[in-house]
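For reference, the structure discussed in these notes is given below.
A protein chain is absent from this complex, but the other protein chains hold their places.
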Amino acid sequence: MVDLRVKLGRMELKNPVMTASGTFGYGTEYKDYVDLSRIGGIVVKGTTLRDRQGNAYPRMAETPSGMLNAVGLQNKGVDYFIDSIYPTIKNYDTSIFVNVSGSTIDDYIITAEKLNDLDKIPGIELNISCPNVKEGGMAFGTSCLSASQVVKAVRSVYKNELMVKLSPNVTDISEIALAVEAEGADSISLINTLLGMAINAEKRKPLLSTVTGGLSGPAVKPIALRMVWQVAKAVKVPVVGMGGIMNATDAIEFILAGASAIQIGTANFIDPSVSEKVLVGIEEYLIRHKLSSVNELIGALEL
Amino acid sequence: MVDLRVKLGRMELKNPVMTASGTFGYGTEYKDYVDLSRIGGIVVKGTTLRDRQGNAYPRMAETPSGMLNAVGLQNKGVDYFIDSIYPTIKNYDTSIFVNVSGSTIDDYIITAEKLNDLDKIPGIELNISCPNVKEGGMAFGTSCLSASQVVKAVRSVYKNELMVKLSPNVTDISEIALAVEAEGADSISLINTLLGMAINAEKRKPLLSTVTGGLSGPAVKPIALRMVWQVAKAVKVPVVGMGGIMNATDAIEFILAGASAIQIGTANFIDPSVSEKVLVGIEEYLIRHKLSSVNELIGALEL
Amino acid sequence: MEKYMLDLVVKDNLKLNDQYFLLILSGNKALPNMLPGQFVEVRVDNTPNAFLRRPISINFIDYQRNELWLLIQIVGEGTRKLSEIKSNDILNLLLPLGNSFTIPNRHNINVLLVGGGVGIAPLLYLGYKLQEKGVNCHFLLGGRSKDNLLQLEQFSEYGKVYTTTEDGTHGEKGFVTNHSVLSTKFDFIYTCGPTPMMKAVANFAKQNNIECEVSLENTMACGFGACLCCVTDSIDGHVCVCTEGPVFNISKLKW
Partner (left out) sequence: MEKYMLDLVVKDNLKLNDQYFLLILSGNKALPNMLPGQFVEVRVDNTPNAFLRRPISINFIDYQRNELWLLIQIVGEGTRKLSEIKSNDILNLLLPLGNSFTIPNRHNINVLLVGGGVGIAPLLYLGYKLQEKGVNCHFLLGGRSKDNLLQLEQFSEYGKVYTTTEDGTHGEKGFVTNHSVLSTKFDFIYTCGPTPMMKAVANFAKQNNIECEVSLENTMACGFGACLCCVTDSIDGHVCVCTEGPVFNISKLKW
């Protein structure tokens, strides 16, 4: 048997396959398609202090090997999550992370604080990289200063695993990674979506109500892989890689580039059972390559 | 008949369809496949002061809806271009631009100066965005200060059309665009390739000798389109858009987003006659939409 | 209802005309229970130009033959690829998705089913289910020209069929909302088709105080509530068309 457990800052995942925020609902949406207890970790939907309606329709456009979304963090707020959703999902046999977003630093602090005492939430993923909101979001993740400030503030109140999710829309991602590591991030996840745009040429109109949106899917994989590689070289904390993972081979590429765990996003829409298949594929790879633990693969790229 | 002519800073192109540097050789490579005189403009291969061997093989990796390259500006230097190549191409009935790159500001200055007096070279495209060289290249294009410096220096010696080609690997591309406009760029072209990476999971090795390379092709189109839109809103000089254009519809999207002309890169490899097809498609679109000039489409996106 | 990801076999691909085709799918096992108004998400293989699945309404289910019918209009790459599919090919589907039309629990009432273009797709199975319940169906089907009127024979098995075409090549000339049958008294209206048509029908229903359900076709990335891309603005705020819909009582919409 191969050992699939990986260390993630203060905690351990039973395997490196996670699902990405905003693409896996609260897990519940997938329970007919996949055995949730097989998944290493689930990052639930972006959660904010207060209820958000998100952006106007249309929020989605298909692009070559990818898609744009402009959901804009639609959610019912952290209190609703705690009162009405948490009780229904807390017994899933997997690690559940809450993806936290805010328009101000105070938003982040209060939201994180409220999640502190949920037994079955071992950590939060701090989203300083959402490209689809007018205030906050990505703005925090595109300068070292603001990234440091928000991480520092949240770290001072949040005591469990603090994963910080970076934006790829920056000149130098290692710089931001180092800044958030210095302020106490336990792990770093990347990439969030790349800011993109799509146009209907016949109608001469943007395809998204917000004009621009976030690009995800295989199209972004080469960029994501490069950034994961750069960040993993730069920081000491574990890195969680994502961006365009469609199958086990893609996942292994991210692990080789230095990711301790991976997240699957858009691929879930096309094959809602993909996370289990990726897990099986990683196991098979380890056996075929005569490795006893997935840890032997982390950062094992030969240069 | 529709009017396809577009203004580009100090000059005019007979139509907005150009071919992108590094993907169209010196035009000659394509003459069996396409009527070069139909093309609005050809940007020849990245040219440097001295002969460059480029990077080691392998230099290419296929990716979802795109490719990575790590050519590294292989070329025989500007003198060889002037003495041996220019005479063979100068009578092509199209506007020929030389893409100029350098490791130091002096390299750029000297190279540009040497090109000043070539009658049939109406302009240069200043490449401050090549991700595949160790020194210079993209480094110049990722900060406002260095971008300004190199444009200012070249502007002081180069008297014809100065097109500056921006790197997409930045946090805020409008900022860089404004900086180079302020220093006298006549037009701005974008995007160059996005820094990416590919791995052979079975062999646990990078697919490129340089580990990272430049991503191009349809995968990057949404990002390119967004950046062209942002830059066109920010600057007054004409913008030349590119990134993943495969057909006339793609080209029209860039023009709607604000590009006065477009460049076709990677698509030439798959269909070496694509530039002519794009031109025909634009003409057909104009006729179908009852427009008499392509200028009516530039930036005509309805928000 | 439990959702499945199934590989179904193409029993037949019937070309109805240049624009429309009907896929008859079947499986080794009995098809799961599906309701009128629900839809499936089809994976489109063998093309670089259809990354996401395509949502398609359940046109009909023949439980005896274990057949699922999809009526599809070619509008782009994905539907074009599907139109080329051959007998014995395999199609991967997520199903059944979404809510469903309400089947009234009174019988012998008069209901109107208004379909435009390929929007007629979900109305066939709905008509079958309504007739089964003893409801009197009146199908009002509209299209640009007679080529856009489909499955008229099948519809006529479940009720009376009225048609309109914009060019007058079949039925009354004009739009569905001008058809003379609208002077009849109806107890319930169902509609699916282009948004302007559905809005006009909804308007008619409101003015005449008739309960009315519409089926929306918002673009979707997942089809099962995970991406939040398919929202419509309802009186309860943004709600997902793929889970809270595609069928909405017009009283819930901000139309």
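Labels for the chains are A, B and C, by order of writing; each one numbers its residues from 1.
The rule is simple: a contact is a pair of C-beta atoms (placed from the backbone, for glycine too) under 8 Å apart; a residue touches a chain by one contact, two chains touch by 3 or more.
Predicted model only: the values in this text are computed from it and were never measured.
K.L.:
Quick one: jot down which shown chains the absent chain touches.
P.N.:
So, taking every chain into account, the missing one touches B, C.
K.L.:
With the full complex in mind, choose from A:S65, A:S103, A:S129 or A:N169 the residue touching the hidden chain.
P.N.:
Of all options in A:S65, A:S103, A:S129 or A:N169, contact with the hidden chain holds for A:S65.
K.L.:
Just the residue numbers, please: which parts of subunit C touch the chain that's not shown?
P.N.:
Touching the chain left out of view, subunit C contributes residues 46-48, 51.
K.L.:
Write the list of subunit B residues that the hidden chain touches.
P.N.:
Its contact residues with the unshown chain are 22-25, 29-30, 32-33, 45, 53-54, 56-60, 62-67, 69, 71, 74, 217, 266, 268-273.
One rule holds in what follows: only the chains that are shown with their structure count from here on.
K.L.:
In the touch network of chains, how many steps separate subunit A from subunit B on the shortest route?
P.N.:
So the least number of steps between the two chains is 1.
K.L.:
State the chain with the largest centre-to-centre distance from subunit C, centres being mean CA positions.
P.N.:
Using the mean of the C-alpha atoms as each chain's centre, the farthest one from subunit C is B.
K.L.:
CA centre of subunit A versus CA centre of subunit B: separation in Å?
P.N.:
Here subunit A and subunit B have centroids separated by 34 Å.
K.L.:
Using CA atom averages as chain centres, what separation in Å is found between subunit A and subunit C?
P.N.:
The mean C-alpha positions of subunit A and subunit C differ by 36 Å.
K.L.:
When you check subunit B against every other chain, which residues touch at least two of them?
P.N.:
Within subunit B, residues 65 contact more than one other chain.
K.L.:
Multi-chain contacts in subunit C: which residues touch at least two other chains?
P.N.:
48
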